[in-house]
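All protein chains but one are shown at their positions in the complex.
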Amino acid sequence: MLRPLGDRIVIELIEVEEKTAFGIVLPDSAKEKPQEGKVVAVSSGRVLDNGTRVELDVKEGDRIIFSKYAGTEVKYEGTEYLILRESDVLAVIG
Amino acid sequence: MLRPLGDRIVIELIEVEEKTAFGIVLPDSAKEKPQEGKVVAVSSGRVLDNGTRVELDVKEGDRIIFSKYAGTEVKYEGTEYLILRESDVLAVIG
Amino acid sequence: MLRPLGDRIVIELIEVEEKTAFGIVLPDSAKEKPQEGKVVAVSSGRVLDNGTRVELDVKEGDRIIFSKYAGTEVKYEGTEYLILRESDVLAVIG
Amino acid sequence: MLRPLGDRIVIELIEVEEKTAFGIVLPDSAKEKPQEGKVVAVSSGRVLDNGTRVELDVKEGDRIIFSKYAGTEVKYEGTEYLILRESDVLAVIG
Amino acid sequence: MLRPLGDRIVIELIEVEEKTAFGIVLPDSAKEKPQEGKVVAVSSGRVLDNGTRVELDVKEGDRIIFSKYAGTEVKYEGTEYLILRESDVLAVIG
Amino acid sequence: MLRPLGDRIVIELIEVEEKTAFGIVLPDSAKEKPQEGKVVAVSSGRVLDNGTRVELDVKEGDRIIFSKYAGTEVKYEGTEYLILRESDVLAVIG
Partner (left out) sequence: MLRPLGDRIVIELIEVEEKTAFGIVLPDSAKEKPQEGKVVAVSSGRVLDNGTRVELDVKEGDRIIFSKYAGTEVKYEGTEYLILRESDVLAVIG
């Protein structure tokens, strides 16, 4: 297993089919494209400046949306994972 | 539903028709252009350095003005949203 | 009404006629040019790192001097406003 | 009157005649050139991260030396002033 | 022996054979490539801003994944080591 | 007299004759060249984030070594001085 450190989590990518939007069009290239993932491991929490440890807000099993270019790819026992900082997680789905 | 993390909120864009100003003209290109939105979800608060959690100042349902280039577009169940940091919110309307 | 967030204020610009200085000449282009405004709304205060909220030093109705290129223009109900951070306010007049 | 905010002060410039140095010559162009001024107003103090307010170290009437390119020029009732941050003040004279 | 300081650790590199992925392909060049190592020494902990010392989250003997370009190579008694900051450690394996 | 503010000190330069080194040669241009000075005035201390004031580590009369390009030249009553931040002082001699 991968045990992430600090404020990090390990996720598996969820491939989302590129549906045609029927809603508002926002072709503004200055905006980041997000991506989906499923959390497979979270750190034991991050340590605050005063030395106490706080649990992360995301839990194992959560489906999340994160900034597309964040994180580091890791291949472990034949599977690709991404290690992210919790601060790169935009929202939990559902 | 989308549950934003940290100091983030989820908004829907409000399209504002570009009325002709009858007031002061300020053609200063160094200034940012703001945009309007309606808050559809807020995080459970941000964690201070001392470990306590503080609620955000914006609430679900608020109409807000925010910096135009801030945030990340997210499409969820066919609708476009924008995930912003609360610090990118300039003002609440009304 | 516009309710600014964080350490922000809403001002209306005050147009100042460009009088000829009869005093010291300081044609130093490295210096910023300030501008005048009248405060029409202030936030409910900014939150310190320890979680307490402190009131702003400027009040509704104050005439202020601020850095010319600071802030974001907002048009609300036909009037132009500028949303500034309090830290961009240089001085209160009078 | 001008009431500066935060850690700011208002000064009037003091023009210093460019005497020939009879001492050590230091033609090192990497060094900043300072300038003199007289303090005409100081803020009510700056607010620390813990919320307490501390008085500035410079007082009204002090003659000071400051970094030449610091500050913002302000013309108020026909007189030129400079609004500086206290941290741009190098030393008090006398 | 090498006794690392601050939040540093000493590792030996583990050479990983470049297997062909049979999983998801992520040829996104914006992502960092991680690398594996085995921890051979850890510091006595890092000192927080309030003066207390906290132990590191990695222990001697841990197999870790870290950012490829992090750290400083050190040759000591004929062996190559890498000295890393704990914050460059992404995850512990196993 | 010059009374420096914050964490600043006032020094007089000490001209050091450029002796030929008989020791190790280190012609590494990436390293800064230090310079010597004598402290003629120190501030009343710097104010910490919690509002308490701490005395500087250098005292009037100390001979110091400092980073060559640090500080601001000041000419006061015909004498050249340099105003430095204490953090630019590398070491006290003797």
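Each chain gets a letter, A, B, C, D, E and F, in the order it is written, and its residues are counted from 1.
What we mean here is this: contacts are C-beta pairs under 8 Å (C-beta built on N, C-alpha and C of every residue); 3 or more make two chains touch, one makes a residue touch a chain.
The model shown is predicted, which means the values in this text are computed figures rather than measured ones.
Against the chain not displayed here, chain F makes contact via residues 19, 21-24, 26, 28, 30-34, 48-50, 52, 54, 57-58, 65, 67, 86-87, 89-94.
Take chain E: the residues that touch the chain left off the picture are 1-6, 8, 10, 13, 15, 41, 44, 47, 49-51, 69, 71-76, 78-80, 83.
Rule of thumb we're sticking to: only the chains that are shown with their structure count from here on.
Hopping across touching chains, the smallest step count from chain A to chain D is 3. Superposition on CA atoms relates chain B and chain F by a rotation of 155 degrees, given as a multiple of 5.
Under half of the residue numbers at the chain A-chain B interface are used by both copies of the sequence. Centroid distances built from C-alpha atoms place E farthest away from chain C. The distance from the centre of chain C to the centre of chain D, with each centre set as the mean of the Cα atoms, comes to 22 Å. Put simply, the C-alpha centre of chain C and that of chain F have 39 angstrom between them.
Along chain E, no residue makes contact with two or more other chains. Chain contacts here run in a simple line, from one end chain through to the other with no loop closing.
Chains that are in contact with each other form these pairs: A-B, A-E, B-C, C-D, D-F.
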